[in-house]
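Attaching a single structure in C-alpha cells format; questions to follow.
Note that one protein chain of the assembly has been removed; the remaining protein chains are unaltered in position.
We just call them A, B and C in the order they show up, numbering each chain from 1.
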Amino acid sequence: MSLKDTFSPFSAWRKVFEKPVTIKDPISERPGADRYRGFHKNDITSCIGCGTCETICENEAIDMVPVEGVETKDGDSGLRPRVDYGRCCWCGLCVDICTTGSLSLTNAYTWVEEDPEKYRYTPGVDEKPWDNEEKGWKKPEPNYEFYNLNRVTMEHLHPEERSDSFVEMVKGYSKEQAEKEADRCVECGICTATCPAHMGIPEYIKAIRNDDLEEGLRILYDTNPLPEICGRICTHKCETVCTLGQRGEALSIRWLKRYIADQNPSEKYKKILNSGFLKKNGKKIAIIGSGPSGLSAAHYLALMGYTCTIFEKLAKAGGMMRFGIPEYRLPYDQIDKDISYIESLGVDIKYNTTVGVDITLEELGEKHDAVFSGTGLHLGRSTRIEGSDHKNVYQSIDLLRDITLGKEVPLTEDIIVIGGGNVAMDITRSLARLQKQKYGKAGIIATSLETEDKMPADREEVLEAREEDATVNPGWAPQRIEIENDKIKGLHVAQCYSLFDDEGKFNPQCNMDNLQFFEGSMVVESIGQGMDLSYLSEDLKHELEIDKRGRIKVNENFQSGLPWLFLGGDIIQGPDVIHGIANGHKAAKGIDEFLFEKQKDTPKT
Amino acid sequence: MKEIIDHLKKRFPVYEIGEGPNGVILMSVEAAKLVPMLTSLKTNHGYGILVILSAVDWLEDCKFQLTYIINNPDEKRDLGIRVFIKREDAEMESIHSLWEHAATFQREIKEMFGINFPGSPRVDEPFLLEGWDNLPPMRRDFDTKQYSEDTYFPRPGRETNDPAEYMKQKLYPDE
Amino acid sequence: MSDKQQNQEDKFLAPENRKHTVIGPEGEEIHVDPLNDYFCQDLPKVEAPYKGILEKFLNWARAESLWVLAFGTGCGSIELPPLFSPRFDAYRFGVAMRPTPRQSGVLIISGYLSVKTLKRVIRSYEQMQNPKYVIALGSCTINGGMYWDSYNTINRLDQYLPVDIYIAGYMPRPESILSGFNKLKERIKNGDAEGANDYAEKLDWYKANQKKIIKDWNMPSYNW
Partner (left out) sequence: MSNTNYSWKNNRSLFPEADETGKLVVDLDSQKYIKVWQGPNHPGVTGNMSLELTVSGDEVVEAKTHVGYLHRGFEKLFERRRYIQCFPTCIRMCVPEPDTNEYNLARGTELLGGIEVPEMANWLRMIALEMARLQVLLRMVPGQAGTMGLGLPSQWGLYYRELILDRFEELTGGRIYHMYILPGGVRGLLPAGFKKRLEENLVKIESFMKDVDRVIYANTVFKKRTKGIGIIPADWIDPYGVTGPVARAAGYERDVRKDYPYLYYDQLDFGVNVEHESDVFARFLVRRKDVDTTIDLLRQIMSKMPDKGDIKAETPNVLHWKIPRGETLVRCESSRGEYIFYLVADGSMYPRRINLRGPSYAHAVTLLEKLLINANISDVSSIMVSLATCPPEIER
C-alpha cells in the first residue's frame, strides 16, 4: 500500500472530460446489424408451404395455416407459416432450412403489446412495419446447407457398353447410396398429392432410412402393385414438385422406390405383404388388357376377394410396359417379378385372347359381375405428309412391339425418326442399338417439331440418346418424304418456330426460308398413339358417352355409362403408367362399391 | 495408459473397455467394486479429480447407468467408469468421502433420477425442485410435455395443418 | 378457506411460520401465530382514480418515475444491466433500479419463471406498493417460449400476475425494453395501466392459479 494507491483511483475523474458514449434519443430507432435475427418476413409467392420450418422449430412456434388468396395446387400446399412470438426464440433455424429460401428474418426488433394474443402473425400476409426491410438474417453463404442439395448420382452403364446391347443401363442404388439419398428427404409430403396414385412417398423413404425395406414394400403395395416397373419407368411427377428441387436437385424418388422393390426377393413378397391367404367372395371380374391399369385393378380386386380373369391379346402380359418400353430401360424379368406376384394372388391371365374377336364384350359382361377394360393406346398415328404411305415408313409402336416379340425388325443404315416424345427416344435408341449390332455403327436421326427446350421427352433421354451416337435434331417440321425409284431418299423439313397459335390451339408455324433435308432410307413415325376400341360393338358404343376427342366418359370411379363396364388407363387419362395404376386401383374400389350396392339392392334368395 | 488398464483388469472385474471418440477410456465395472476401484485410482494412480458424475436412464433395459469420469491432472487423462444398477429401488454407494463435491452430484441425481446414495450429506434435501410430487423428472418414463400441458396449459388459439394431409383434404378428399 | 386446505398448507409451512411458543426474557410463555401476528391481514383494495386533472397530474408523475425492482428472474436479466449502463442510460427516462420491492413500482419479469422463482416473484409483487406495474419480457412469458414443454417453468404469466406490457424478443434488446417503458408510460398517462387493481379485483382467481402450481405454499396467502 502506497500513496499512489490512495490517489490513483481519483483518476476516474478524468472521464468527466471524455465524450459521453450514450446513444441519443430516440434510441429505439437504432437499426439492428445487417445480419440481425429480428422479426420474420416471408415471400408468400415463392413459399410453397412445405412445413419444413415447422418441423425444425424446437419450440413448435410455427403453425401451417391456410391463407386467403393462396390456392392449394400441385407443388403448393396452400398453407403458410404462422409464427407465435410467444414461442419463437429467433434462432433462425427455420430460415436456414427453408427449402425455397422464401423465409428470412429482418433486422427489426421492437414490438410492444398490451395484449399477448396479438403475438401471432403470418409473415407476408399480415402487414407489419418491417415487411419492406431488406437487411436481416438470410441463409448463410457459401456452402451452408442443412441437407444435401445434390442427388446421389445414379450410376449408368457407360455409353460404349450400353449402346449395342439391351442390358439394363441404370444400375440402381447400393444400400449406402440409397440411404444417403433417402436422407435428403425433408418429409414434407407435397409429392403425395401430385402422385396420381398418391403413394406414401415420405413414408417409404423413411423406411429406407430406417433400413426397414419390408415395411417399405408394404407401403409401396398400399397404392402401387407394380413397384419394380414404376421404380424404373414412372414419369415421376412427384419429382417435379419435390421441394428440394426449388433450390437444388429434386429427390430421386423413383430410384428409391426401385431400390425397395429390388432389395426384396420375390419369394418373400407373400410373407411380407401378408397375402398368403385370401378369402374369396365368389364374385368374378373380367379384365381386358394386362397393362398397368388392368394389373392394378386385378391386384386390388384379388385382395378384396374377387376372382379376376385378365384377357390379354398378346402372348405375354404387361401391355405397353412390356411392348412399348425397350428392355434396356425396363428388363423383362422385372416385369415378370411384379406380374408373377399378382398372378400368385389367384389372378388368371388368358393369353392370346382378343376381346371382340375370340370373345365379345357382351359375353364377358354376362359371364362376370363386372368388366374392367384398360386396353391402352396401341395404334400409331401418322404424320400424313406426302410420302408417308410408303412401305418403308413405320410406326414406332409397331416396331417396339416387334422388338419385344423377337421378330425381325426392318432396318437400314440410315433411319429418320419423327417425334420428340419419350416413345420417339425409345425407338431411336432401340434402333440405334440394333444398327450397332448389325452394321457396327448407328445412323439414326430423330427430329421433332418442338425445339430442344420444349421437347416432351425427358431431358436425360435426349442426352443419353446422343451419348449412344444417335442424332437428335429438334425444331423441324416434316414437309415431305423424298422418294426416288420407290426408295426413300430422305425427309424434307422446315424450321418450326411456333407450335400453338394465340388461342392455344395446335397450329405449327414454319419458316419456309430455312429448309433442310435429312437423308435416310427408312422413316419411323412416333408422334403419338391412338386407341383401338373396335371391341366395342355399335350397340354398346351407343350406350356409352364419347367426348369430342374420342374418349369414353366415365365417372370418378371409372364407371362408364354401362354400370358393369369400368374403363381406365391410357384410354381414359393418356399415356402414363402411374395414372394407369391409380385408375386401376380406383376402379377396383369402384367395382367393389358397385357390387356391394348391387348386392344390397337385390333381395336375398 | 495400457498399464493402468492391465492393472485394473487384474484387480477388478472390468468389462466393455473402449475408447470414446475424444480419447476418454470408458469401462464398466460391477457396482460393488466401484468404490474400491475409485479409491485405488485416486490414491495410487493420481486420478485426483472427479470430473463428472452422471446418470443415464436405460428404460428399455430397466437399468440406470452411472458414469464416473475421473481425471489425472498430471498425465492429463480421463477415465470413465460406468456402473449399471437396477432401476427398481435404485441405490448406489456414496463417494462423498473421496470427493467432497460428489455430494452435490449425488444430491442432484437423487432428485432427478431417484437413485439413492445413503450417507451422502444433505442427499434428501431438495436441490433444484421445490414441492415436487411427481416422478423424478429425469426418468425417461416421465413425460415432460404432457406434464407441462396439464399443469401450465399453453395459450389457446393455435392450430396447425400437416401439408400432406391438408392437400389430401383439398385435392382428393375421397381417395 | 376450508380446514382441509388449511391443513394442506400447514404441512409445508416453514417451522418458524407455524404456531409456536417462545419463552420470553423473564420466563413467560408467549404464543405466536406468525401468519396472523407478523403479516398484515388486509387484502388489496381496488383504488378508484381521482377525478379530473388531479388524476392526470398523478399519472404523469407516476409515469415519469418508474423504479424497477432489480430482480433478474430469467435469462432476460442479462440485458437489464446494459440498460442502466452509460450507453443506453435508462435513468434519463426516469427509469431506475431499486434493490427492494418496497421502493419499486415496476416488476420486470425477464423471461421464463420456474415454479420456485414464481413463488418469490409473487411475494415480491405483493410487497410492492401501489401504483405498481408488471412488464413481461420475451416469448417465455407469453406462451412458454423456449421452455414450452418444460416441467418446471410456467407457460403463461398472465395466469399468475397482471401484466401491463409485453415486449417481444428473445431476449429483447435494451432498445426494445426502452420502447416498452415508453409504451408503459403512455398507458399510465392514459390511465390504462390498471394491473394492480385487476389483481385486487380478481385476487381469488389469481390465488387459485398460483396455488395450483405452487404445491408447497408455505407462506401466508397474501402478504405485503
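What we mean here is this: contacts are C-beta pairs under 8 Å (C-beta built on N, C-alpha and C of every residue); 3 or more make two chains touch, one makes a residue touch a chain.
If you're wondering where the values come from, they're calculated on a predicted model, not measured in any experiment.
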Query: What are the shown chains that the left-out chain touches?
result: A, B, C
Task: Consider the whole complex, including the chain that is not shown, and state which of C:Phe93, C:Tyr133 or C:Tyr170 touches that chain.
output: C:Tyr170
Message: Touching the absent chain: which residues on chain A qualify?
response: 1, 4-6, 8-9, 11-12, 14-15, 21, 32-37, 52, 55-56, 58-59, 89-93, 96-97, 105, 137, 140-148, 183-187, 206, 209
Task: For the chain that got dropped from the picture, name the residues of chain B it touches.
output: 20-22, 24, 26, 48-52, 54-57, 65, 67, 69, 73, 76, 78, 80, 99-101, 103-104, 112, 126-130, 137-138, 140, 142, 144-145
- request: Name every residue on chain C in touch with the hidden partner chain.
  value: 69-75, 77-79, 81-82, 85-87, 99, 101, 112, 114, 116-117, 120, 124, 146-147, 149-153, 170-171, 173
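To be clear about the criterion, only the chains that are shown with their structure count from here on.
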- prompt: Hey, which pair has more contacts between C-betas, A-B or B-C?
  reply: A-B
Field: Between chain C and chain A, distance of the C-alpha-averaged centres to the nearest whole Å
entry: 61
Approximate Å spacing (C-alpha centroids) for the pair chain A, chain B: 49
- prompt: Using mean CA coordinates as chain centres, what's the chain B-chain C distance in Å?
  reply: 37
Task: Mark out which residues of chain C touch at least two other chains, giving numbers and ranges.
output: 142-144, 148, 156
Task: Would you mind listing the residues of chain A that make contact with two or more other chains?
output: 84, 86, 116
Field: Residues on chain A engaged by chain C in the complex (per definition of touch)
entry: 20-23, 25, 27-28, 30, 32, 39, 58-61, 84-90, 109-116, 119
Message: Show me the residue ranges of chain B that touch chain C in the complex, using the header's touch definition.
response: 128-134, 137, 142, 144-145, 147-149, 151-155
- request: Report the residues of chain A in contact with chain B in the complex, numbered from low to high.
  value: 49-51, 54, 62-66, 72-73, 77-79, 84, 86, 116-117, 120, 188-190, 192-193, 198, 202, 556, 586
